[in-house]
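Removed: one protein chain of the complex. Kept in place: all other protein chains.
Order of writing sets the chain letters: A and B. Residues in each chain are counted from 1.
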């Protein structure tokens, strides 16, 4: 069992099953030491502050970054290959007046920092939109740096 | 005639003319072996599922990625310099209830995979928005990896 799995368990979290590979794109693509992780949506649907609460959206951001980590683990075999978290992009589906997208995205950032400490601290952008695939509340993609191989 | 041009023709596709260079930014910018391609919009305008059909939007995604390839070819001289497609970002202008942005973006992904096979498979994110430059239906940008020179 990897250290990261143990750390997740100590936080009361587990990685979800990685979804089946999709037809027309990859879950992750490596270029040099950078791994680009495709955008994934939350299971939670609806606009924050209209259909779902800010707190539920923050939990969904946490769950979505766990999904990204599960996909990385499936593709690389282990999360131990991750050296550093570089950039997190979050789209948060928002009601007309909701404007606390950064607080929602903290749900994802906090997991990454809990797991990788200083190396888990990252650049990020939290953007609002009215439209996400399948009506999801959250969509995240990410760039991570891998150890030399 | 490059292999990629022949492959496009066998698919019944051709590269459009590359647009004139613009004043305040570049069509592509290289850093190391990564080439960042600026966002480009479709000629098709309107929101999917309100003004245009999902099928028309998927064709527009295909045409927009051909525009990105035309710009790369203009800047580099040949598509043969492309080693791999790394990341595709698609914004799809959507009606209030349209939520099949991934199916629309497949129109672009399929071209990249047809041309470069396994190396054409990429990470991607398909996001919805209500607003794009000039009312366009599709906006794409892309990161590709180049062969060593």
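As a working rule, a residue touches a chain if its C-beta (ideal position, glycine included) is under 8 Å from a C-beta of that chain, and two chains touch if they have at least 3 such contacts.
Keep in mind it's a predicted model, so treat the numbers as computed, not measured.
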- Which of A:24, A:74 or A:127 contacts the chain that the document leaves out: A:127
- Query: Touching the left-out chain: which of A:63, A:106 or A:141?
  - Reply: A:106
- Message: Considering the whole complex, not just the chains shown, which residues of chain B touch the missing one?
- Response: 23-29, 31-32, 36-39, 89, 91, 129-135, 139, 141
- Can you list where chain A touches the absent chain? 32-34, 84-88, 92, 94, 96, 98-102, 106, 109-110, 113, 121-130, 143, 145
